[in-house]
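A protein chain is absent from this complex, but the other protein chains hold their places.
Residue numbering begins at 1 within each chain, and the chains themselves are lettered A and B in the order written.
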Amino acid sequence: MIDAYIGLLVLWPVAAGLACLVLRAPALRSMLVMATAAVLAAAAVGLATQAPLTASPAFLASATALHVAQAASFLFPVYFLLMGLKEKHPLVIVFALLQLGLAAFGEFGLAAPAEVKTAVVCDGLSLALVLVVSLVGSLISIFALPYMKHHEEHLHLKTSRQPQFFMILLAFLGFMNGLALSNNLHVFSAFYEATTLCSFLLIGHDQTADAKKSGLRALWMNSMGGVFLHAGILLIQKQHGIADIQALVSPALWTGTTLLPLALIAMAACVKAAQLPFQAWLLGAMVAPTPVSALLHSSTMVKVGVFVCLRLAPVFEGTSTGRVLTLAGAFTFLAASALALGQSNAKKILAYSTAANLGLIIACAGIGTPVAIAAGVVLMVIHACTKGLLFLCVGDMEQTIGSRDLEDLRGMIATSPVTALAASAGSMAMVLPPLGMLVGKWAALEAAAASPVSMVMMAVGSALGVVCWVRFTGTLMSGVSMGSKADPAAHTSSLSTGPILTMLAGAVGLGMAAPWLNAMLLPAGVGNALGGGWGLMPPLFITAMLAWIVGIKVLGRQSQAKLATPYIGGLPSKEAGSFVGALGRNWTLSEGNEYATEFFGEPKLTKLAGVVAVALLLALVGGALI
Amino acid sequence: MNLNTFYLAVAGLILAPLVGGLVAGVDRVVTARLQSRMGPPLMQPFYDVGKLMSKVIAPASHWQGMFVRWALVASLASDVMLAAGADVLMCFFVQAASASFVALGAFCGNSPYSKLGAQRELFQLLAYEPVFMVGILCMAKAAGAFDAYSFMAAQGPLLFKMPLIVPGLLFVVLVKLRKSPFDIAASHHMHQEVVRGVYTDYAGRDFALLEIAHWADVTVVLWICSFLWATSPLTMVVTAGLFLFAALVIDNISARLTWRTMLGRVAPITLILATANLVWLYLE
Partner (left out) sequence: MFGSFLKTSQVKSPWLMHFDCGSCNGCDIETLACLTPVYDVERFGIINVGNPRHADVLVVTGTVNKRNAVILKNIYDQMPSPKLVIAIGACGCSGGVFREAPNVLGGVDKVIPVDVYVPGCPAKPEAIMDAVVTGLGKLKGILEAS
């Protein structure tokens, strides 16, 4: 049964993706995608009922499978190399060649590692990632159905490119599940490269000059991450002769030896998780259709990075490598939050905030104590839900009004109330107690007790985040002195609002359930250390529910009330958003947010933060080297 | 949770806003005396709220009533948490949520002044939150735990271990009493810079509830400041009183800041001082 679940989780999406490529009829494709979503959700829940578990399904454990994984370590770099040569992109070529060299060295220059006994180990952490991928990822795929139809209508394509799109999208989910479950470093790295490939193809999907450029940027950065990962794996192989991930993460193995391999793998994770100074590929991913950016940001790709770090976290506890990683993560949290605050592009705000929150999770991993790991896992799951929701909402609103600028989204609550309210709730769920993101942040802050500087960075980053999200919500819910702009019935599809509302329920529900969630989703061997600390939560939930009920009652009463005329000094005119001013004329009122670019301007801040982040990462590797 | 904690929580729920109201009254009387005036009666803030309660006016947005209630609940909850000896850091987050709700309600209003106020309110939040948080972290480090009872049970006054967070806390008190910055303009006295900032669109009963929430906030802030010398209840009251008086004197003898100066100068300086103090505590 367990083998069947794992098979469905990993192989079904890949097969369904291939079927999408062959069966080109839109109706069939919709059915396939929905069936995949159902299968993934069922299998993930099925797996959750059996966890924690170990298994060795043939397709991951057999000798053939291992050969395929080995071949993949050559095939992916070769493909990247060809792409680099085709596009004449020197960085892609260099990193592909480096990867090839490392693969060849591992194959011919090193003794084979000890055989891995169990191919799949599914503990709470793996399960968390599987659930995120299978539930959030599936919802995003369903959302993609109406979105891509609309998107292609907008682009006026002759032949639909949706079959390729959905093939990659679905296969991506399968690879992610494989990555979460596999216990063999080589199989893991094959899946890792597969996600790099998928993200490259998805970002470049629209084939515009911008999309191509961003795709290649994602490719070279992530293959650089691949180089770090391979180097780390080879060093482990040389040092300890093992490829078993569970055996690898026991702190006993690493006493007295250098942590350099793990530092390298953490570097790779930082690239995947778009930590500063590697945030550029994630920002570039915005050019892709919304489902892609939602998928890359919330449930897949970037989650690989934090997953790897959390997996290694027990080893990092109390080491100097762990401390530097904490600093690097906390610094990304601070700097990316500041960058988010200076943006008016809604998708960029989301992208920077993603980098920031992942930084927080990586900081948790660097601390490595049970409390910190617990906080990290909670943040990972809830961030996936919340950020997925926000991306879908922004994408939906973008299709409604044709702009993703926060200034144009002002007062969207009048234009598309469901989506705007969902987005508001999602963005408040990023910062409000007692919801999960804040609870995670709180636990992280208290867990960081050993590192005062990272505590301060987290404190500042947290304040920046609050400001950013409250402003985001406030702009969406902005009052009606501006009048409405677009036709409310422009487009609505139950396939797009369905996933949005489900994600909303997930984001808020899981946010509320964080303490219990946390007990369920811990890596093997980590006790639930927050038992006492969470005791505060239930009274807070009750208070929040009471406030909610009172608020909704008042809302119900006030929503019937006639509104006062806006106070605009003297005389508002009849038309919304204007007033009678000098010369007896109607003057239009224009509103805008304060972005305080003298403090949070992107060009200056990116440079400054980049320098610090590079220094921290060098310290990470250099410290381990010495 | 034992019965004792429960009584304390109820006491916090009822007394904290009243104390906050008295603080507001003291604020106005002392300010008046510093300007050689008589000033209003001590109970004036309560009269103001009573009057606002009985006013009838159309709301500026359908959402404001909801946000006001949420802000009130969050503010009162933070008081109750302190009274019941809960985690001080979480108490701070709950209080920050209250400030967020106030800003959100202002965003929902239909007057541009209200939205302007909301923007500035957020930047003000950005300026004082980090230093306040670092102050709490310092206290937690010295006390060895994050709950309020441990703060109060710490051996000897915490002040001597963390002199450098005093400017930061004073800054927080000044902001929370709505003394600085002047271009947020929500104070009673110099309030005509940009109408009334974040409060512009709130009126009538909503405004009264918001005022009560503000009292609760002031109590929380002064209470946390009083942890600096928490050897007995009397010293705590005196410490809080000293912070209040210092804030009033600073307000009366110096010019108020704009939010830009606050964010660009005051916030970094106080934050650096507090951080230095935190690092000291670790080096000890």
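Following the convention adopted for this analysis, a contact is a pair of C-beta atoms (placed from the backbone, for glycine too) under 8 Å apart; a residue touches a chain by one contact, two chains touch by 3 or more.
Quick caveat: nothing in here was measured; it's all calculated off a predicted structure.
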| item | value |
| --- | --- |
| Residue, one of B:V19, B:V49 or B:M81, that touches the chain absent here | B:V49 |
| Contact residue for the chain not shown (choose from B:D27, B:D79 or B:D201) | B:D201 |
| Touch list for subunit A against the chain that is not drawn | 564-565, 567, 570-572, 584 |
| Missing-chain contacts mapped onto subunit B | 28, 32, 35-41, 44, 46-51, 53-57, 60, 113, 188, 191-192, 195-196, 199-204, 207 |
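Basically, only the chains that are shown with their structure count from here on.
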| item | value |
| --- | --- |
| Subunit A and subunit B: spacing of chain centres that average the CA atoms, whole Å | 35 |
| Subunit A-touching residues of subunit B, taken from the complex the two chains share | 57-70, 73-74, 77, 81, 86-87, 89-90, 93-94, 96-97, 100, 103-104, 106-115, 118-120, 122-123, 125-126, 129-130, 133-134, 137, 140-141, 146, 195, 200-201, 203, 263-264, 271, 274-275, 278-279, 281-282 |
| Interface residues, subunit A side, partner subunit B - complex | 341, 428, 431-433, 438, 442, 445-446, 449, 452-453, 455-456, 459-460, 462-464, 466-467, 470-471, 473-475, 477-481, 533, 536, 540, 543, 546-548, 550-552, 554-555, 557-559, 561-564, 566-568, 589, 591, 593-594, 596, 598-599 |
